[in-house]
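Can you keep this structure in mind? I'll have questions shortly.
For this depiction, one protein chain was excluded, whereas all remaining protein chains were kept in their positions.
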């Protein structure tokens, strides 16, 4: 499943070169991820209610071109694999120009015993299967 | 009780004019507050263990002069009043130059019933009385 | 002139109590301010092109009720006075409940000589007069 969300580079996002500070891309990746999970019908709150958290265990980003203050951009996000991990891929786009590529992996941890689960909770797997 | 803590303006703190973004002063106020509470022997974790949280209910800041990337500055913090509220006053200093003045008020809320307390927990009041 | 903009509380906005960290309100105030200035037709980039910057010199916020992760909220922003200063007032609303009130003052500084101007640039004043 793939979705695309639009954002604007805020003044507090940019560094002294007037471009989005590289660390701030992480915020928009998370915002896109939360929006997609809302659409999937299984967000962080649902996870918590079911007794799970999904900490990010791996993240990588390639920065290809800068984003300037005030510019609009999109994050195209895809849920690509899910055997025990929630893996998302991201493409940052300005108009049709590629700005950045990124990926995150989230492990599934049971809150009660702090154990990592090696398969995703069934409720989540079902949601993923039925949602396109 | 008054304390002074030193910080450095980080690259991610500055805006496109190379000066610390005004919203980032709030972080250093909180860092100074947490350091002072550690010295007092009653920090956020102690509060929580005793069943209280202290949300900030009021904050004001006057920005007098800018802070540039890489500069060192101090936050002089004072716990000034405490009838039901934790009130802190802050002076930002660069060398001896005043950079900003600020104040925060924190209410004391009992976690169990979400009620605001009109006197501070006795443990905290004692700590404040005995600490100078 | 008054405008209202909608936002969502992001995961990275909340603190360990799952409520928006008080320092993060400043970001949404700035985002609303930039949106209003865009509508006015005189944003930070226009100011800079005309040789001016508008540093925030004063900010105060009253926090009335919390905002939780995932909640939607609005910032109602008003440009209220302008003799040399750009003054904005903000009301944070969740449905129709008041969440916070705030105000900021921005001085007008000429980039070339670092001098504070005591009247706003004529282009900006005109825009303010003609815009409702």
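We call the chains A, B and C, going by the order they appear; numbering starts again at 1 in every chain.
Everything below uses one rule, namely that a residue touches a chain if its C-beta (ideal position, glycine included) is under 8 Å from a C-beta of that chain, and two chains touch if they have at least 3 such contacts.
The structure displayed is predicted, hence computed values, not measured ones.
Student: I'm checking contacts with the chain that's been left out. Which of A:2, A:62, A:81 or A:98 qualifies?
Tutor: For the chain that is not drawn, the touching residue is A:62.
Student: In the complete assembly, which of A:17, A:80 or A:119 touches the absent chain?
Tutor: Looking across A:17, A:80 or A:119, the contact with the absent chain belongs to A:17.
Student: Identify the residue among B:1, B:34, B:64 or B:119 that touches the chain left out of the display.
Tutor: Of the candidates B:1, B:34, B:64 or B:119, B:34 is in touch with the missing chain.
Student: Spell out, residue by residue, where the missing chain touches chain B.
Tutor: Its contact residues with the unshown chain are 10-12, 26-27, 30-31, 34, 38, 43-45, 69-70.
Student: Tell me where the left-out chain touches chain A, residue by residue.
Tutor: 17, 19, 22-23, 26-27, 30, 53, 55-64, 66
Student: Identify the residues of chain C touching the omitted chain, counting contacts across the whole complex.
Tutor: 11-12, 14-18, 21, 23, 69
By definition in this document, only the chains that are shown with their structure count from here on.
Student: Among all chains, which one's averaged Cα position is nearest the averaged Cα position of every protein chain shown?
Tutor: Ranked by how close its C-alpha centre lies to the overall one, first comes C.
Student: Copies chain A and chain B touch; is their interface built from the same residue numbers (over half shared) or different ones?
Tutor: Here the answer is same, because the shared fraction of interface numbers exceeds one half.
Student: Measuring from the mean C-alpha position of chain B to the mean C-alpha position of chain C, what distance in angstrom results?
Tutor: Distance between chain centres, rounded to whole Å: 23 Å.
Student: Roughly how many whole angstrom separate the Cα centroids of chain A and chain C?
Tutor: 28
Student: Please report how many Å separate the Cα centroid of chain A from that of chain B, as a whole number.
Tutor: Computed value for the inter-centroid distance: 33 Å.
Student: Quick one: which residues in chain C touch 2 or more of the other chains?
Tutor: 26-27, 30
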